Structures are given as C-alpha cells and as structure tokens.
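Here's the structure, in structure tokens; my notes come after.
A protein chain is absent from this complex, but the other protein chains hold their places.
Moving on to chain A:
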Amino acid sequence: MAYLDHAATTPMHPQAVAAMTEALSTTGNASSLHTSGRRARRAIEEARENIADALGARPSEVLFTGGGTESDNLAVKGIYWASGKRRVLASAVEHHAVLDAVEWLEQQGADVTWLETDSCGRVSAESVAEALDDDVALVTTMWANNEVGTINPVHDIARVCAARGVPFHTDAVQAVGAVPVHFADSGASALTMTGHKVGGPYGIGVLLLARDVKCTPLLHGGGQERDVRSGTLDVPSIVGLARAVRISVEEQASRAAELAALRDELIAAVRAVVPDVIVNGDPADRLPGNAHLTFPGCEGDSLLMLLDARGIECSTGSACTAGVAQPSHVLLAMGVEPALARGSLRFSLGHTSTRADVAELASVIGPVVERARTAGLAGMRRSRKVVKQ
C-alpha cells in the first residue's frame, strides 16, 4: 500500500493527535468568563500565538475558520464586499474555493478579470500590474498550485498590489509546510491555510488577515475572531492545528529537501518505464512533494482504478460532486489539450512518504500504463453500426 495523495490530505502528526485528544476531554467555551472558559481561551490564544509565530504574522491577524474553503470564501467575498469597488482579479488556475467564489461574485455584478498563466500555470506580476486600476477591490492568486505544484511569484504580485493600495489574497493551502511562508514578508493582505494539509485535523483552517484590511463577515453571530468570523471556537481542533503548523514549519526545510529528492526519484522511475510521460508544471520552481504527470493515450480514471487495485493511491486532479473526473481547469488554462488533460495523474508526497512507496509505484506503473492505453484506444473506437439517417 502506497499513499501518494498527500496534497488531498496528509496523515495527522502523532503529536497533533495527542494534543487534540487531550483537549477533547476538557470542557470550556472560550467566550465564557469562568475558570473553564478562561482555560479554553488560554489554549486558543496560545495556539494563535504559535501559528502567528510560525507563519510570520501577528496573533491578531490569525482568524480561525472552518477550513480552506471557508477562508478563501471569506477573503474573496468579504474583502470585495467591504471595498465598495467593482473589480476582482483572479488567476484562472485557482482552487475551486476561490474560482467558484469569484464566479459567484461575477454573477452578482462584479467585474472579473481572469489572469492568464504561462504553460507552467504561473501568474506573472506584470500581468497583475497591467490589469490593476483604482477600481480593483481584490487580487487573488494562489501561492502554489494544488494540481501541478507550480509556485507563483507571490512576493512580486503583493508588491505590485501594495503599490496601488489594492488588497492581495493568496491561497497558501498547499504552500504552508512545503515552502517557506512568512506572511509579513510576503506582503500579502490575506492568506488562506488549512489544518489537514499540514498534519492537523480536518475542519479547521486559518485566514491570516492583515490588521488594516476591511473584511465583511460571511457568518454573523457572537462576534468572535475580530467580528469577522462568528462561531464558538473549536478548542481541540485549534490546539491540534497549532501543533501541526509548528511541526510542519519547523521541519519544512529538511522535509522539502527530502521530498524533492524522493519526488525526483519517482519521476525518474516512472520515466524509465514510460518514456513519453509528461511532467506538468514548473520543472524546478514547484512544490517539493508534487509530481503531476500526463500519460498520453490513457484516461486518468483507468489509471487511477488500476493503481488503486494494486494498492497505490493518487489523484486524477479536480473531482466534481458526482465523482466524475473532468479534465482539469488548471491544465486547460495552461493550454494542455483536453485529451492529454484527461490522462493526467497527481502523485503527491508528504511527511510519511518513503522510498518504498516510490518503489511500489515503479514496480507497477509500466503494465498499468500499457493496460490503460489499450483501454484508451478501445474508448476511441467508434461504433460497429452506422446510424441510419
């Protein structure tokens, strides 16, 4: 069994499990004024300080949310609503949590400019600069692409935006723990991260929101989290998240070196048996654990099923609600042909990955691709009968 889908979710770090488990058996609403409430509040604030410290933010800039999707929605809609301006600039390769939120704003009357990317899926600061004007409410560009792993020049983009006084949000869900992420140094106004991609629990995330950025809440209620995100704080998840963020950031540099070496080994091993495999995304400036590969002539769902049956778990890219594998909007935006886009798989490594995982993949990928190619050809064969007119 080889789990090669860490970009979808990665196992919780044992220390995070322990911290969370301990917190699960305590009682206390962080908004209560009594002893139990203060104890809960203390756990939250310690977690907040830890996360702020790990990510180069101030504690007051750390807003706890229900996860990456909520953080993205809050940043995109909240900053847009609070600005009173009409334009939004977003890259065409964003995660659906940003993409669909922006599309929704467009339906509500926002004037959206979709920033094009190069063939690696990278957005340039120049394209942002060209599109900027005084009516832009928000620019949003992901730090690192969740599918193809390409890293964006977020510092440059943030600088361009800051020069115009335009808020810049970046979805850093895949970046935290994988590459150095320092909120203050990045110059971003808002940054999304989530627990379950860094060895923390599901259902908890953070929006780092610079203190001077106005953001209209999605959720109204008790006024928690600077009045931007109401709702009783989830103490155990927040405690678990803080521990995971701390570990993943502390270990980032050494882990990145390890994973990049392992990832290169994986690509080389696949290429050795499938010489025409295509590596998508930037060859160098990419997430260390990401190998996004196209197997010409194959369908992604065939490959996925054959690998799954052999104990190897990976992803075909974005999955829709019904579980149908659609050609990835990221690859299409990069200019990849739909047929090739359909034949792509994402292998993503994480903190529990080993050389044995790569060896396991290497031992089966040849026959699997061969078989999937036969099936791909079968799929292209037309009907035996002629339709009568």
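As a convention for this text, contacts are C-beta pairs under 8 Å (C-beta built on N, C-alpha and C of every residue); 3 or more make two chains touch, one makes a residue touch a chain; residues count from 1.
Keep this in mind: contacts and distances are computed from a predicted model.
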{"item": "Among \"Response regulator transcription factor\", \"Autoinducer 2 import system permease protein LsrD\", \"tRNA-specific 2-thiouridylase MnmA\" or \"Sulfite reductase [NADPH] flavoprotein alpha-component\", UniProt-listed name of the chain not shown", "value": "\"tRNA-specific 2-thiouridylase MnmA\""}
{"item": "Full-complex contact with the absent chain, from A:22, A:185, A:250 or A:308", "value": "A:308"}
{"item": "Of A:162, A:256, A:362 or A:375, the residue in touch with the unshown chain", "value": "A:375"}
{"item": "Residue ranges of chain A at the interface with the undisplayed chain", "value": "301-302, 304-306, 308-309, 320-326, 371-372, 374-375, 377-379, 381, 383-385, 387-389"}
